[in-house]
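Please read through the structure below; I'll follow up with questions.
A protein chain is absent from this complex, but the other protein chains hold their places.
Showing subunit A:
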């Protein structure tokens, strides 16, 4: 709390006025303006370097919870400017503030201050691409109409200079009536100047002088007059039908000025739909009438808006941009001539995709060995410190066997996200969409589905979230439904474990190709091959309708920003570690407990102690025989305990269901236990074999235990058909709670996640069954 002298000298802000009458406000609004947190929003077209600018301003103080990928999710960061502490909001890149879907509406509401549970935005920073000012000013013309304190960040000034464009920033600022700051987020220039301008604007907000200057409005006067008439009519309608007093109903039911304008301008837009929802279909004739009136005076609303805004942009840019040198030859078109060429383009597309998977496979080997070694050291250390007992069993068999087995895949996840971020940031990702669009339309999707589906190879959660770039609801839902079929990084551990253990490393086709990577590629192919008919079927049945638009900007190629790439990889790694540390940790403990209880472990621990004492002492021939006998008894006792535990009983109960897939009860338990996340099967198997005494410290851990695992009659459990059947099951199943929850959130309905889980589980079982039945007859 500030001292009283400061409080009395500071002018009252609007927050204070509210707090006198309304319920207590959240802690953010302390009596002094300097004590509260101010909200600054970043808006701009896609490909303006907005994310880089956001990172430059917020640094690493970005609130977690958002997944890497493109800047779809609203990101919130913290920074301070002068004495002000600021909450920085990064809104999704957009070409227009004309909301056509509920998602686009959220961005508009954050800016207009109508969003539920969100304090209003104090200052808007509009990020523009300096090389494409005219196009970018279309959005600016909509932003300035909101009447909020606005700052123009002229980003990518270095690119504009390189193109021989000189921009008179002062003149532009004067023309527009808003502060303008030249920046280059990638070179980190202009950041301090931008912060200074934010401070200037916040000073005015804090002193209650934030009222917008009377800026020139882009559309003709008649338009605003018609809007006012429409508003008056809506107020009248709402009040008579709902018999509320005017003040009340206009506050709750009548959209604010900006939405009235959008209602008039966007045929079938979200503002119109929302008005119908709130006020009933009876508003449609009123809107139609207003549009007609407008059409008779100044032309059709849609054409009127675009014409007027581009005219406004041209007028305000008059004399602002001048050319200092001749337009240099542009590398982007030259690169496009190769990368989107009929032959070279296709070859380079497949080469890039192949190279990425090849790198993920080979580069990750060394760090994976390191992590493996580290987990082994920790397990040894615990074994030497803690005597045999329940605590040691929990730590070694539960936590280390479980979490350690999953953490080992961190290097591969980091590499995959690294390549995705590089492709996205250098501008190739949109070329990939351009190249594959024709092929994607065959099964009812578009090139825009490529990035979400490609991201789903890393993880379906950011993949499903990335589908927000697809404007069309039906295309978007079809993409969401097939995204979990792409082999995500959580399946990779399962594949790698089984391939490494059971697929021979022999060469095929005369030694040119190795069998192991081929099987891995086949597993990735299974998901894609199934996704095609599923998407096609969905677009023919549940998601029928006309073809959606494509219209995609192809940005200039650029060297990817190390900062952007690093921050995406870091977020992915953090996310994965948090998952391993929470959900997989909890699942590991649960599985361990189910495998430990009920049962009397005293004999088991006794044997363990005896074995260890003998192992520490010098082993003579006599002792060796005794040690072997103890080992045999230890394995027998452990395996009996596991069989009679909760886990063992559940496993044996479900064994008849999984037998046709070639699985024993252990694998069945693993598959059931991995419902929260696929990689849990590894930790579950690790715990099962470890509890069952089948993992010796001298052994090669899980792989050796699996190789040694047998049916009661002595046949090995894991044959190639069984391993393949497990892999196919995991390639097609929907064992991932996070994905199902994000599908629920993105579709706003339980129908889609339930459908997703059902169809994928059926496909997985049928696929695994067919694989085992066919495979066991071939091998």
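One rule holds for everything that comes next: contacts are C-beta pairs under 8 Å (C-beta built on N, C-alpha and C of every residue); 3 or more make two chains touch, one makes a residue touch a chain; residues count from 1.
What we mean here is this: contacts and distances are computed from a predicted model.
Engineer: Can you pick, from "Ferrous iron transport protein A", "Glycosyltransferase family 2 protein", "Branched-chain amino acid ABC transporter ATP-binding protein/permease" or "Aromatic ring-hydroxylating dioxygenase subunit alpha", the UniProt name of the chain not shown?
Structural biologist: "Ferrous iron transport protein A"
Engineer: In the full complex, which of A:438, A:544 or A:745 touches the chain missing from this view?
Structural biologist: Considering the complete complex, A:438 is the one touching the chain left out.
Engineer: Looking at the full complex, which residue from A:78, A:135, A:293 or A:744 touches the chain that isn't shown here?
Structural biologist: Considering all chains, including the one not shown, the answer is A:135.
Engineer: For the chain left out of this view, which of A:162, A:282, A:337 or A:505 touches it?
Structural biologist: Of all options in A:162, A:282, A:337 or A:505, contact with the hidden chain holds for A:337.
Engineer: Out of A:82, A:113, A:345 or A:376, which residue would touch the omitted chain in the full complex?
Structural biologist: A:345
Engineer: Can you list where subunit A touches the absent chain?
Structural biologist: Residues of subunit A in contact with the hidden chain: 95-96, 98, 100, 131-132, 134-135, 138, 266-268, 300, 302-303, 306-307, 310, 332-333, 336-337, 340-343, 345-346, 430, 433-435, 437-439, 441, 447, 471-472, 547, 549-555.
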